[in-house]
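Subset of chains shown; positions unchanged.
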């Protein structure tokens, strides 16, 4: 099953939790057991898994990525968003999570985040479910 | 097939080879052909694939990650382990490896490592096998 969801980001750099939407897609599919592949079709964004409880964790990740990959560092790409492209390859374009008992099998504190690195924009995430 | 394995880490930052446990899970399943998804349910740890032969390689990765993401850098998260959360998102929470002939199909020097970034702790790794 393939589902496409829409996300509207509000800042240049922002992590948006999409855990609920992925669980809804699994529930709607009725798939009890397999893998969920969550894919970002954009080249200045990514997907990561991290702590969903204290929002300062995600804030620290965003802030430290900004130190590792500054907005301006003599990049050649003329669109001015090379930092977003570099962060996209560091974080990765997708995650794969186990489906068990018709739900995501996540660790206690884990959530799935869409990572915006060149917002605000209208974005998509593609969710592909494959059975065991 | 889903298998959960336990790992006891001994240091704050440590890579533990789990290649043998994943191969054992495949052997026990009898699955000849497909994908093995190796998943870390913790938000201050990750999974990576790198050289399994000379341990100084893994030592260099751990040491350089410590330079890129220092333990203290004005983070806001109050638990004092933001460096571990950031490294987790840089390294990634899982890897997927091809199963061929009832074994992991790895490159000659490759091994699979559990990456501890906030140890020592008791940790889990979840292994999901899907057939072709």
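Order as written gives the chain letters A and B; numbering starts at 1 within each chain.
In this text, a contact is a pair of C-beta atoms (placed from the backbone, for glycine too) under 8 Å apart; a residue touches a chain by one contact, two chains touch by 3 or more.
No experiment lies behind these values; they were computed from the predicted model shown.
Here 2 copies sit in place, and the number of copies making up the whole complex of this structure is 3.
As a working rule, only the chains that are shown with their structure count from here on.
Seen as a C-alpha superposition, subunit A sits on subunit B after a turn of 120°, to the nearest 5. Centroids built from CA atoms put subunit B at 20 Å from subunit A.
Chain contact summary for the complex, subunit A toward subunit B: residues 34-35, 48-51, 54, 56-57, 59-61, 63-65, 67-68, 90-92, 95-98, 100, 105-110, 130, 132. Against subunit A, in their complex, subunit B makes its touches with residues 1-2, 37, 39-43, 68-69, 73, 75-79, 82, 85-86, 88-90, 92-94, 96, 126, 128, 130-131.
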